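To start, the structure under review is shown below, and the notes come after it.
Here is chain A:
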Amino acid sequence: MAKETGIVSWKELALGCTLTEPGSAAQLKTGDWRSMRPVTDFELCNKCGQCYIFCPDMVYSQNEEGFYEADYYYCKGCGICARECPKDAIQMVEEGD
Partner candidate 1 sequence: MVEIRFHGRGGQGGVTSAELTALAAIEEGKYAQAFPSFGPERRGAPVMAFVRVSDQQILTREKVYTPNIVVVLDPTLLTIVDVQAGVPDDGIIVVNTKLSAEELRKATGINRRLAVVDASTIAIETLRVPITNTTMLGALIKATGIISVDALRGPVQKRFGPIAEKNLQACLRAFEETVVEG
Partner candidate 2 sequence: MGVATEALKDFKGFHPKKLPDVEPLSPGHRACQGCGEVLALRQVMKALGENVVVASATGCMEIITSPFPQTAWRVPWIHVAFENAAAVISGVESAYKALNRKGKIDQPDVVFLAYGGDGGTADIGLQALSGALERGHNFIYVCLDNEAYMNTGIQRSSATPYGAMTTTSPPGKKSIGQRTWKKNVAHIAAAHGIPYVATASPAYALDLMNKVKKAAMVPGPAYLHIYSPCPTGWRHGTDLAIEVARMAVLTKVFPLYEVIDGKWILSRKVAKPKPVSEYLKLQRRFRHLTEKEIEAIQKRVDEDYDKLLRLCAMSAEPAGDKAAEKE
């Protein structure tokens, strides 16, 4: 049912218009909203995780080395991570640069 568009016949709707695919919003590429992108300098990063816990869009996750990497599919470019990074390891750069 969860066609990405939602353009469906009334017969295809789940009972009461309920949504049956948990977390299907993860299909949505909110990264398109971004005009600035955060870039982390892992040389400066101390793996404190501030970027991770302060991100409203669940962009950061820890890689095998313990560094926090951004998933640009979701990153809206708000800049909280850069602002809050205690080591100034994250810089916001213009998209397309």
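Structure notes:
Definition applied: a contact is a pair of C-beta atoms (placed from the backbone, for glycine too) under 8 Å apart; a residue touches a chain by one contact, two chains touch by 3 or more; residues count from 1.
Inclusion criterion for the candidates: all candidates are chains of the complex that A comes from, given by their letters.
Since we're looking at a predicted model, the values are computed, not measured.
In the assembled complex, chain A touches candidate 2, while the other choices in 1 or 2 stay out of touch. Of all residues in chain A, those touching candidate 2 in their complex are 1-6, 8, 17, 19, 21-30, 33, 49, 52-59, 71, 73-74, 76-80, 82-84, 92.
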